[in-house]
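All protein chains but one are shown in place.
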Amino acid sequence: MMKFGNLVIAGIVTGSIYAVFAVCVAVWYRVSNILNLAVGDFAMTGALGVDYLSRVENWPLPLSILATLAAVAAFGYCYDRVVLSLAQDRLRRHEGIVVTFFFTFALSFFIEGIAQILFGTNVHAAPALWPGNSLSLGGGLNIERAGILVLACAVISGGMFALYIRYTLSGKAIEASGENYLGARIVGIDTRRYRRSIFVITAVLAGIFGIVESPITGYTYISGAVISLTGFIAAAYGGFRNPARALLAGLAIGVLEALLGGYVSAEYGDTVMYAILAALVLARPRAMGFESAVSN
Amino acid sequence: MAGLGRLITGRARPGGPLTTTGLVVLAGLVVVLAFGQQYAGSVLVLAFTYAIVTTGMAVQIGFSQQIAFSQSVFMGLGAYGAALLNTHLNLPTLAAAPIVMVGSGLLALLLGSVVTRASGLALAVATIMLPLIATGYVSSAGYLGGSVGMPLAGNLWQANSPDLIAAGNGVITVIALGLVVFVASRILNSDVGLELYALGVDERTAASMGISTPRRKLELFVLGSMFASLGGAVYAGTQLFVPATLVGSAAELSLLIMLFVGGRRSIIGAVVGALAVEYVSGASEWVSVNILLVEGALITVVLLVDPEGLAGIAATLRAGLRAGLQARRQGSGGLAEVPGVREPAGAAAAGAVGAAGAAGAAAGAGRLRVSDWEAVAPGAGDVPLLECSGVSKDYGGLHVLDAVSLTLPARGRYGLCGPNGAGKSTLLGVIGGTVSPSAGRVLLSGTDVTGLQPQQRFYLGMSRTFQAVHLITGRTVLDNVAVSCLRSQRSSIAAGIARSRLDEARERAAAALDYLGMRGLAGREVSSLTLESQRMVEFARAIAPRPRLLLLDEPAAGLSEPQRDRLSGVLHALGEVTCVLLVEHDLGLVAQITERIFVLDYGRLVFQGSPAEFNDSAVVNSLLIGQ
Partner (left out) sequence: MSEPGGTALGLTGMSVSYGNLVAVHDATFSIATGESVAIVGPNGNGKSSLLMGIVGLARRRGEVTIFGAPAPAGDVMWTARRGLTLVPERRQLYPNLSAADNVVLGCYSWTRSARKARRSDAYGRALDLFPDLRSHLRQAAGTLSGGQQQMVAIARGLAADPKILAVDEPCLGLAEAVSKRVYEALALVHEAGTTLIVVEEAPKRALLICDRRVEVRNGVVRAGAAPPAAGPAPSADGGGRS
């Protein structure tokens, strides 16, 4: 029972990261029709950047965090401004698959390459923001302190986003952009600017999560890939268009991953999980959230 | 006529399968023999190995909007398979290659029949798991060497000196590549290839032209996997080591990058892409260490310049050169459009704007005979050709169609009108099979076709046009019309490799173009035509299979007055031999062409009658003619 409980808790922690990333991917896809497959790499950059600045360059921690996040934001802004705008404007609609997948795939590679140069190939992690052992929740259940921070970040960012969407006009404008592109432009919404903002916010948010979570697992320059992939898969299960479902999917995948790792085997756990996910998609595509999933 | 003949058999066109293969093999042999055992040589051999895989990918995924991430898994399967056979059964790698190919084919058949039922994002998500699952399995499998990999002792080419071995390996690799290139080229140049192009443009239109997507997807999946496993076996035999990363996502992404950099719809592109990326990776120490950075930047830049990659850039340059040369040759102004469509033989219509000098409306060459049509259509009999019975369609509470019932006989011209939003296109969709009704049935000559796919209805004699133009850019008018003549239901890719039916399809297409007096346009590339002419090409495509029931969705939209007159003439002639139902807004045209008109209003059939009755009807007047 304890083992189950602890696994579920650990699963919720990683699942909440997948969930947040999945929501970011889904929201951005609704507005831009591009899949952000570099989400995890922004997380990695956050973690490794802060580690580098504070450990190697000996900057004070708060400054390292600010500087890293600023760099991530700036990079995200430039990339959208230069590459993605060009890609969307110049390429005709029937080249969809190229724009949808490949540009952010390429971005992911690019970021990993830079990270390799800047940070080397070893495992690193940002310094723990809340140092200490795992806390006991009673009944034999434990949670890592960093895990609490992750959950807190997820709840705060998720809550802020939900409030923003519900209560502000620009929040509604983002929703509108995802619901009906033409309808949004009719009322004067600059969908391109919103698209860019979402991309940058996604990057910064990912960076924050990377910083907070990395003490638990440790990152290398290629860690981002698996996280991006899982975020993408979770968003896919939300049909890419429904952020709420993407969120649930992310949590579910996190918990599933933890349980499989704990009960089946540490080695094969992930493999079994992917096999289950693939089987689910193929068996019941519509139930899993894929709209135009089956041929005709 | 000779020109048309050449177009049909494609003999005058450069880039046929033998030429492409010859080029690749020759270049490859020269290169490997020249560089031999030197470092550059080994990089090239590796590049050619990857090219074997990417060529298969070009055919499998290059054309459609659907990506499957399965190639690295099958490449790994081929490599590990060859290694196992070599290590445990002492089988020479060269002999192991065909064995692993067959094994992969069978596995792909099994896996593919499940996987290819999905499409779009579902397909992407399902197949993206494959490399992950494979990596997970391989890393923990001791007998495969775990997360490091598996060495093997058997070279592809057994010889005594390292130089000979290297040379032999290189030659065998190039030959394998040549084989793959040959098969792939044969496919692309065959009728199956034309199908692939059509599928890449628009699946719905392709389905309505009879192209059977599910079966092709499975065939392509198996083909791609076999090529990938061949590449894997060659890899094992030349590198003498199978790294566990070969089956992983990173390898899969690298392959995709090679394909897209080179040009995903081009075989030469697939080869060049592999060469380019491998060469760049090996170019310098810095590059090979920072390969991720370089690959990321490379593909971003290339795709920004042209989504068709290097092949696309090359094609644009070539077109630009050709246009420049032609402009200089012609002096004043560029290409003059062949003026319009000529009078179809035997039709009575006003004002022919003829293309001077073409063979005349002569000698019954374009005459439409009932007997030609009859070959496809069984006798009319008493049963109406088309019957819609109580057809309704609801979209979330909105009644787009409300219990529509109508019948059409085997011949004649019929119009479907109504204000915007009345449901005309939806009704056409229900009849054609692209929209499934919420209630009611559709019967074709008494047979209930309500549950049938558009492809199946096509083979029962239905053909249609859509409002939007979906032609295959980069191919001729003749080929585009031939899309509907492919009889793809009866052919498989294997058959396509052996004997292409494309010529037969092109002949049928040429007959249709002849009938419409469009022969002069047969060799033109479709994107060089005006929208008017493009619509006429689509029309030709729709009538080429001699359908029993022809559904036209606003065929006159975008046509000029003289074009409309000509269309009217053609439709009059067609009405003698088959049944034509057209949706049209131009009431004048409808009254002029059709013998019976159906009017929809808010999804309900509110009027049906002759044009005279139509003009007099109070209902119709208040509804449509508010002037």
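Residue numbering begins at 1 within each chain, and the chains themselves are lettered A and B in the order written.
Rule of thumb we're sticking to: contacts are C-beta pairs under 8 Å (C-beta built on N, C-alpha and C of every residue); 3 or more make two chains touch, one makes a residue touch a chain.
Computed from a prediction, not measured in an experiment: that's the story for all the values here.
**Student:** Which listed residue (A:Leu63, A:Leu118, A:Leu137 or A:Ile186) would be found touching the missing chain in the intact complex?
**Tutor:** A:Ile186
**Student:** From the listed residues B:Ala34, B:Ala153 or B:Leu531, report the one that touches the chain absent from this view.
**Tutor:** In the complete complex, the chain left out is touched by residue B:Leu531.
**Student:** Where the complex has a chain not shown, which of B:Leu18, B:Ala498 or B:Ala557 is the residue touching it?
**Tutor:** Answering carefully, the residue with contact to the hidden chain is B:Ala557.
**Student:** Give me the chain A residues in contact with the hidden chain, please.
**Tutor:** Spelled out for chain A, the touching residues are 167-170, 172-173, 175-176, 179-180, 182-190.
**Student:** Go through chain B and note every residue touching the omitted chain.
**Tutor:** Touching the missing chain: residues 396-398, 419-422, 531, 554, 557-558, 585-587, 602, 616, 618, 621-627.
By our rule, only the chains that are shown with their structure count from here on.
**Student:** Give every residue of chain A touching chain B within the complex, in rising order.
**Tutor:** 83, 86-87, 90-91, 94-99, 101-103, 105-114, 116-117, 225, 229, 232-233, 236, 240, 267-268, 270-271, 274-275, 277-278, 281-282, 285, 288, 290, 292-296
**Student:** In their shared complex, at which residues does chain B touch chain A?
**Tutor:** 65-67, 114-115, 117-122, 124-126, 128-130, 132-133, 135-137, 139-140, 201, 203, 207, 213-214, 217, 249-250, 253, 256-257, 260, 289-297, 299-300, 303-304, 307, 453-454
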